[in-house]
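Quick one: this structure, given as C-alpha cells, is what I'll be asking you about.
In this view, the complex is presented without one of its protein chains, the others remaining in place.
Moving on, here comes chain A:
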Amino acid sequence: MAFINPMDTPGIPTYRVMDSDGVLVGQSRSELGFTNEDALSWYRNMLTGWFFSLYYDGLRPDADGLLTSRYGQVSAGEEGISVGSAAALTPDDVVFAQYRETGVFQQRGFTLKQFMSQLFANANDNGRGRNMPVHYGCAYPKTVRITPSPTSPMLELEWTLTEAQHTISSTLATQIPQASGAAYALKLQALQNPDKPPAIVACYFGEGAASEGDFHAGLNIAATRSCPVVFICRNNGYAISTPTLEQYRGDGIASRGVGYGIDTIRVDGNDIFAVYETMKAARGLALSGGGRPVLIEAMSYRVSHHSTSDDSFAYRARVEVEDWKRRDNPIIRLRKWLENEGLWNEDLERQAREGIRRDVLREFGEAERAKKPAIRFAFEDVYEEVTEEVREQMGELKRILEEYPEEYDLRGFEGGIKGLDEK
C-alpha cells in the first residue's frame, strides 16, 4: 500500500525561451517563428497596455466621484501573456476572456477609440453603456462562410458567427464551460462544413478563478467531448488579497490538467516568446486528432493593484512589487531583446511613449466628450424584441421624466428624452 504524496512528485517545469536579460536560452534566432515586425508590434502593444495601467493608477485619487466610478481591473505585468498568446491566434479563433486581457484585444485590433468608448460607456461603446469599465466586447473580424449542400437541402449549412471575442462578464470562471461549448460548436461546424477554416477557442482566467466549480466543469467536459480549446491560466500570485498559498496546495493549476486527461504545460508568462511559441503549439495540438483541450499555466506577477478600488499594499510589501517591476517584467525583457538585436533604442522608446501617450490622451478626451447612448438601450436587447410589459414600463418612465424634468439630467444621453422612443 502506497499513498501518493504530492510533495514527492517533482514540480512541473516552466518553459522559457529568453532569460530576464532578453538573451535566448538554448535556442537560436533562426528557430523563432516570427518576424522583427511581429516583435516590434508586440512591444508596442505591451507598451500601450502599460500606459493603460498608468492611466488607471492616475485616476486613483477618489475625491472626484466621476473618477472613482471608472472602476476597472488592470493588466500590468501580464502583457506578455495576453499579447504573446493572442499573436498565435487566427482571425477565426474565438476568445473568452476574464477581464485582465487588454493585450488580447489590442493584439486582435481593438482600437484605442473602442477601448475608451467602453471605459466611458458612451454611445460608441459596443456594450451600449451597460457594462462596467474593462468589460470589453468585440465583433472581431471573422469569416462567415456559406456553403449550400447539394446532398442534403434539408440541412442548414449556413453559419452565422455572431462574434469572435465575447463580451466580458464579471462572474468569474463562467466563461470556462462556455469556451468548451463554443469549441465543440466550432468542431461540429468544421465536421459539417469542410470549407470552414479550422478554429479553436482561447479561454483566459486567473489562478483564483480556477478555484470555482465552473473551472472543474469546463475542463472535464472539454476533455470528455474532445473540444479544440486552449485554456490559459494567468497565475499572477494573487486573487485580490489572497495569495496562492490560500488558493490551493497542489502544484499550481497545471498539475490539475493531467488529472482531467488534458495536455498541459507551464510557461514563463514574462517571456513573450515562450508564451507565443507555447500558444502556437497548443493551437496545433487542440486541432489535432479531431480536437482536444490544452491547458497552459502562464506564471507571472500582478505588479499592479487588483483594480482601481484596491490598495494592494494593504496585504503585500511594496518592496516585493517594486522588485518584480524592476527585475522581471515582460516589457523590459522584450525591450532588452530588441536592443540586443539592434531593433530598438532609447530614441525610439521615447518617440513610442510620446506617440502612445498622445493617442491615448486624444481618445480619452474624445470619449469623455461623446454622448451617452440613447436611454432606450436600458431596455432593449433583454429579449430579441422589447416585450409588451417593458414597452409599458418605457411609457411609464417617459411620463415620469416629463412630469419631473428637474429631477433627471438627460443632457448627456443621445436624443435626451426622445432617446426613449423605439427605433
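The rule is simple: contacts are C-beta pairs under 8 Å (C-beta built on N, C-alpha and C of every residue); 3 or more make two chains touch, one makes a residue touch a chain; residues count from 1.
Here is the rule we use: contacts and distances are computed from a predicted model.
Engineer: So which of "Origin recognition complex subunit 5", "Trafficking protein particle complex subunit 6B", "Cell cycle checkpoint protein RAD1" or "3-methyl-2-oxobutanoate dehydrogenase (2-methylpropanoyl-transferring)" is the UniProt name of the chain that got left out?
Structural biologist: Going by UniProt, the chain not displayed is called "3-methyl-2-oxobutanoate dehydrogenase (2-methylpropanoyl-transferring)".
Engineer: Return the single residue from A:I221, A:L285 or A:L397 that touches the missing chain.
Structural biologist: Residue touching the chain left out of view: A:I221.
Engineer: Consider the whole complex, including the chain that is not shown, and state which of A:S82, A:Q98 or A:N131 touches that chain.
Structural biologist: Of all options in A:S82, A:Q98 or A:N131, contact with the hidden chain holds for A:N131.
Engineer: Of A:T9, A:T171, A:S288 or A:N345, which sits in contact with the chain we cannot see?
Structural biologist: A:T171
Engineer: Footprint of the hidden chain on chain A, which residues?
Structural biologist: Those residues of chain A that touch the unshown chain are 94, 96, 125-128, 130-131, 135, 137-139, 154-157, 159-163, 166-167, 169, 171, 174, 176-186, 188-189, 191-192, 201, 213-214, 216-218, 220-221, 224-225, 377, 381-384, 387-390.
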